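Omission of a single protein chain aside, the complex is shown with its protein chains in their original locations.
Our next item is subunit A:
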Amino acid sequence: MHSFGYRANALVTFAVTILVIMCAMASFSDNFNSPSPTASVQVLNINWFQKQLHGNDEVSMTLNISVDLQSLFTWNTKQVFVFVAAEYETPKNSLNQISLWDGIIPSKENAKFSIHTSNKYRFIDQGSNLKGKEFNLTLHWHVMPKTGKMFADKIVMTGYRLPEDYR
């Protein structure tokens, strides 16, 4: 009974069980990290603002996105996915979300940056509701750990307004 194969099997089983416990502990240790991320997004310019042929409003803008997400990173963090969404209310829908820009942050060293970009994805309303519309820019992020569950959180920035006229 107590052969080479029997001992190898017992060892592998026990080693993998311990590995699961270690991963669970690593995931649990993320709870001790209380992140304090900061973000600010400025609309530098409305490049153009027009009505499409079908009647949908579309706007193109230049953004400056400054974020510091370094405190989100722990030893158990693989990467952080981050995106900026424009959020506004229309008579039909209480929440419209349009992703304008996104990025994947692979390490803590890359988690503090400031970029200057026009919207990566098109800002189109399903209708003609954007004239003079107040909207929020929200920075959402998803923390992807090496083991354990994903976390998501956001920072809402308020007080943006689109122009009253097409240009």
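The criterion applied here is as follows: a contact is a pair of C-beta atoms (placed from the backbone, for glycine too) under 8 Å apart; a residue touches a chain by one contact, two chains touch by 3 or more; residues count from 1.
In the analysis below, contacts and distances are computed from a predicted model.
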Not-shown chain resolves in UniProt (candidates "Dolichol-phosphate mannosyltransferase subunit 3", "Signal peptidase complex subunit 1", "E2 ubiquitin-conjugating enzyme" or "Pentacotripeptide-repeat region of PRORP domain-containing protein") to "Signal peptidase complex subunit 1"
Of A:Ala10, A:Leu44, A:Ile104 or A:Met150, the residue that touches the missing chain is A:Ala10
Across A:Trp48, A:Trp75 or A:Tyr166, the one contacting the chain not displayed is A:Trp75
Which of A:Ile21, A:Leu44 or A:Ile115 touches the missing chain? It is A:Ile21
Those residues of subunit A that touch the unshown chain are 2, 4, 7-8, 10-11, 14-15, 18-19, 21-22, 25-26, 29, 74-76, 146
